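A single protein chain has been omitted from the complex, and every remaining protein chain is retained in its original position.
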Amino acid sequence: MLYKILIEPFVFMGEAPDLLIQTLWEGLVSGVLYALIALGFVLIFKASGVFNFAQGIMVVFAALTLVGLYEKGVPAFLALILAAVTMLVLAVLVERIVLRPLVNQPDIILFMATFGLTYFLIGFGELIFGGNPKEMITDALFLPQGTTELDMLGGRVRLQHLDIAAAVIASIMIGLLAVFFSKTRIGRALRAVADSHKAALSVGISLNQIWVIVWFAAGIVALVAGIMWGARSGVSFSLQIIALKALPVLILGGFTSIPGAIIGGLIIGVGEKIGEFYWGPLVGGGVETWLAYVIALIFLLYRPQGLFGEKIIERI
Amino acid sequence: MLYREAGQFKTSYVADSAIFPLRQDRIGIGLIILAAYALAFIGNSFLLQAVMIPFLVFSLASIGLNILTGYTGLLSLGTGAFMGVGAYACYKLMTAFPEVNVIVWIFVSGFFSAAIGALFGLPSLRIKGFYLAVATLAAQFFLQWCFIRIPWLVNYNVSGALDAPLRTLFGIPIVGATATPQTRYLVVLTIVILLTWLASNLVHGRIGRMWIAIRDMDLAAELMGIRPLQTKLLAFAVSSYYCGVAGALLVFLWYGGAEYDVFNINQSFFILFMVIIGGLGSLIGSFFGAALIFILPIVLGIVLPAILSPFGISVGADVIEHLRFMIVGALIIFFLIVEPHGLARLWQIGKQKLLVWPFPY
Amino acid sequence: MRAPDNPVFAKGDVLLAVENVSLSFGGVKALTDVSFDIRKSEIRAIIGPNGAGKTSMLNCINGFYYPTEGRITFKGVKRPKMRPYEAARGGIARTFQNVALFKSMSTLDNIMAGRSIKMNSNFFWQLFRHGPAMREEVEHRRVVEEIIDFLEIQHIRKTPVGRLPYGLQKRVELGRALAMEPELLLLDEPMAGMNLEEKEDMSRFILEVNQQYGTTIALIEHDMGVVMDLSDRVVVLEYGRKIADGTPAEVKGDQRVIDAYLGVAH
Amino acid sequence: MTAAAQPVSAVETVLTVNNIEVVYDHVILVLKGVSLTVPKGGIVALLGANGAGKTTTLKAISNLLRAERGEVTKGSIEFNGERVDKLSPNELVRRGCIQVLEGRHCFGHLTIEENLLTGAFTRRDGNAAIRRDLEAIYEYFPRLKQRRTSMAGYTSGGEQQMCAIGRAMMSRPSMILLDEPSMGLAPQIVEEIFEIVRKLNATEGVSFLLAEQNTNMALKYATYGYILETGRVVMDGPAQMLRENEDVKEFYLGVSEGDRKSFRAVKSYKRRKRWLA
Partner (left out) sequence: QDSVYVPLFTYRTGPFAGSGTPIADGMHDYLRMLNERDGGIGGVKLVLEECETGYDTKKGVECYESVKGKNPVIVNPWSTGITLPLIPRASVDKIPILSMAYGLSASARGDIFPWVFNPPATYWDGMSMIVKYIGEKEGGLEKLKGKKIGFLHLDAAFGKEPIPLLQEMAKDIGFEVALYPVAAQDMQNQSSQWLSVRRDRPDYMIMWGWGSMNGAAVKEAVRSGYPMDKFYSIWWPGEDDARAGGAGAKGFKMLNWHAVGANFPAIQDIQKHVVDKGLSKAPKDKVGELLYNRGIYNSLLIAEGIATAQKITGKKVVTGEDVRRGMENIKLDPARLKALGLEGFTDQLVLSCSDHNGHRAAFMQEWDGTKWVKISNPIEPMTDRVRGQLEAAAKDYAEKNAGWPKRTEACDKAS
């Protein structure tokens, strides 16, 4: 038994390096995709301390808007812009209706409010677009489709162009966001708001403005995530379930860190694929569902604030 | 004039630290309990079976989670799984020892989830807040995986599901196909009242104060001699006990058979939202929350078509469902804005206003 | 409230000794080689400019921080590394610079919570709120009511403390610490944010506790009037170092203290 | 003490609070009709016991009440002649009125320097000017300069207090609402802070509304004072006059018969305040 747990998987890794590379690649790809969802969470959490339960449904909603508009005959890129505008409208409405009256309330209350928002968006989205799954308009958006097969290490590694594109787009977005939030005045204000609404108000930071900005940014991230996930597995309301995977990613990376979301995503993605692929069979597979959380938990025991999260200040 | 504190003086600390010091409140509670029992004899089977039983079961689970999240301030997203542990434990116990009354096993099954809950509560010493949620999420997904993967848990049923064999109390079936909604309701009601009473004793005593202390200011609590780990683990255990019992009730007295799927993460969220909207740290809030989150959609499902049809708008079940989602979502936000501390606080403010009525303050 | 009876320690013996304690956080040296002692039943003031390390000193004493170097002896026993709750159970209670009450609880419950360590009825009785549990509840309630009377906060007995004004919160906090019947009471700026009248009240409470029950008190305070009037001995810290130690009069005249802290002689 | 000599009525007012009533949580009535004015370039002290409603008054002015579920149910507030009751705090800061919160609300996860910089959030006059002011703050509070890279959450109580005050100054306000600036500060620093207040007031014409428990200090620097008790103004007048009032002397300044009485000598017996009679 011990041999099976401790040795065999590694032997197998060595025997079939192509599969190992493929596994790593798949892990990286899902990691990037998880990270995209997690990023939306991070943005909002960073800026308002709100744990946005609605991020998953925002991903679906954004993608549905895009595809729905396209199906109505709107040209793809115009639809893309309109979808972005929709997310802006959503951000403004959320700020007006939900966040503004709930300023300075405990985190968990805001968390609950985003749950109300989720319910509302599910109902609203299905009312408008129907519950049917839709195909992402990959071609119209000029997303690459093919596969590159690399013969290496005595095997063959398949790289989907779509995945490569996802990785590239995600890196660009993350780069932009990281610069925007760390190098600008707004970035500092964001962290201030997350720290204390009350104090932020008192120094004249406009919470309203900040919130619209970050919710819009999160909406855009959701749109990108929606396009990427949609291209991979179709656009439907069941996509929101996947958003749950963003949780261990977030927790591992730290709620407030943009790089954390990425690294967390990659660790979780690779970790769970390797775990499932090499160790899963020992227990009949399907360990992927909880492995991510256990990985996150182990990291947390060493760093209770996640890898890159802000230190939890304990002072009295 | 009916709701006045004046004239009710306490002459002993016992009377003053009673859980309902106000006579009106005591009478009110008595009346509500009476009415709840009376409902068994006047309510129709839909009301009992589809509304009241689940409402009570969810209230119990909410009380459980409220002990952990509301009173002790530890966020848990594993409620569904802890309920599941209770249900599976109860199933194993009642099929392994059919001669012991099922009520006993329902109570005993809670201890299994208490143990598992405490186990997953261990990281809470180091990990806090939303981060702690990951430990409970790990519990949620891991346990759920166990429910599917260990066929022993369901006695190797081909269906992979829990079923509810016939069990009786005083010769009257309470579990199984032939148990009537009425008897099930009475059993559930009695268990829920009993456990609520115990919970209320706990949270109003020393242990409750220790929990709240940990929640409000854990560092200060520790500096006052409260052992954080023990206190937190106790909260995890007690909370999971309640969830476990609720899980057993859910499967055997409500559904009468269920797949692992009813204990999924959505169930966890569902209960959490009941707790929040009802009021963190309030037992009565748990009931309010369960009512709002569980009963409101049902009422809407009945009321909406009735509202829309006079206008000649006949809409499909799906549109009703969409509207229902939207309205429930909007109402949650609305209630939070009106009173972020939940319905329980709203209730309290209402009572306070009643005390000073007719003056505004 | 009973006076903690401890036959071994009579008034004037050294209750707590701090020897060569240093504490640093990364690059920041909060305390450097500080030594002083606190004698049984005295009021010992710790003063110093902001950031001098006073609060850190208290934190070391009750186990919230571990000194990086040096040692602390309490009741003649060198203390091993201990968790704060162990210190509390050993008889050290405190109040905090930034009020750290249990916000949602009433005054009464806050002080009752302070008695948690004195209560020990088991879980079973707690469940039924009967028998020993109820007896204990009533018995401790009596003590708590005494404290409430003593601190003159009867009128806010059932108000959630989060709503109380700052000054009253400080008073409740004192009550909570007293409820632990400590041998050593650490007070971190108990009178900050109070007006004169309230400071007078607070002084009265502190003195009374000290005199009536012989409780040893370590007091941090920036109001020199209070420090000079109340304390038996004063230790002065600056940048984490001890710069003076002695009676109020001695300290007041010390030039280093005047330069570092007082500004003008008071 | 030049300002004190001027008669208040002759100057133009920046802030007028007119008979406001404040209710928390819909049921708790805290202010029961408070009126006050702050003249341009004046330093006005707001005195009163714990729970009198000083903080609440300041929050009502800066519009931070709403964030605590409080509400101004009656009365009006004018700043520079404009009704401001409906403005958001951020707009008020833009108009030059900023509050220093009681109890040192710093951003714990930001460094001291970042904290100070957030104070300049509403400013549009460029980085150079902000840098200059930052240096000025460091000059006022050298302790902050030493700790500039520490996270505010780890700094001592007094350091946080300085940080909060410095942060407000960074917005270059024309009016500062100071809530208990002296709390938790060493006597030396307290004096310095009041000196800063005076300096800002004199050189830049900043007006101050000052809620203070340290009556001694407050009345030494203020031009005018209001005394609040349980949500009402019970007495007001020029600082000079208040300093000489018997009750103020006894209850706030602690001088009776010309001498400070010892804290050891306090008796629990209390004379009733005359204004309560």
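By written order: A, B, C and D. Residues from 1 in each chain.
As a convention for this text, contacts are C-beta pairs under 8 Å (C-beta built on N, C-alpha and C of every residue); 3 or more make two chains touch, one makes a residue touch a chain.
What you see is a predicted model, and the numbers here were worked out from it, not measured in a lab.
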Q: Check the whole complex and report which displayed chains the hidden chain contacts.
A: A, B
Q: Give the residue, chosen from A:Glu95, A:Glu126, A:Asp195 or A:Glu310, that touches the chain omitted from the document.
A: A:Glu126
Q. Among A:Val29, A:Leu90, A:Leu190 or A:Ile205, which residue is in contact with the omitted chain in the full complex?
A. A:Val29
**Q.** Contacts of chain B with the absent chain, listed as residue ranges
**A.** 44-46, 49-50, 54, 95, 98, 141, 145, 148, 155-161, 163-166, 173, 176-178, 254-262, 264-265, 298, 301-302, 316-318, 320-322, 325
Q.
Even though one chain is hidden, which residues of chain A still touch it in the full complex?
A. 16, 19, 22-23, 26, 29-30, 122, 126, 130-133, 135, 147, 158, 160, 229, 232-234, 236-242, 244-245, 272-273, 276-277, 280-281, 284-286, 288-289
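In this section, only the chains that are shown with their structure count from here on.
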**Q.** Starting at chain A, fewest touch steps before arriving at chain D
**A.** 1
Q | Chain pair with more C-beta contacts, B-D versus A-B | A | A-B
Q: Between chain A and chain C, tell me the centre distance in angstrom, where each centre is the average of that chain's C-alpha atoms.
A: 48
(Q) Using mean CA coordinates as chain centres, what's the gap between chain C and chain D in Å? (A) 29
Q | Two or more partner chains touched - positions in chain D | A | 28, 154
Q. In chain C, what residues contact two or more other chains?
A. 64, 96-98, 100
Q) Hey, how would you classify the chain contact layout here, line, ring, star, complete or other? A) complete
Q.
Which stretch or stretches of chain A touch chain C in the complex?
A. 316
Q) Where on chain A does chain B make contact in their complex? A) 51, 97-98, 101-102, 105-109, 111-113, 115-124, 126-127, 131, 244, 247-248, 251, 255, 283-284, 286-287, 289-290, 293-294, 296-297, 300-301, 304-306, 309, 312, 314, 316
(Q) Applying the document's contact rule, which stretches of chain C touch chain A when the two form their complex? (A) 59, 64, 96-98, 100
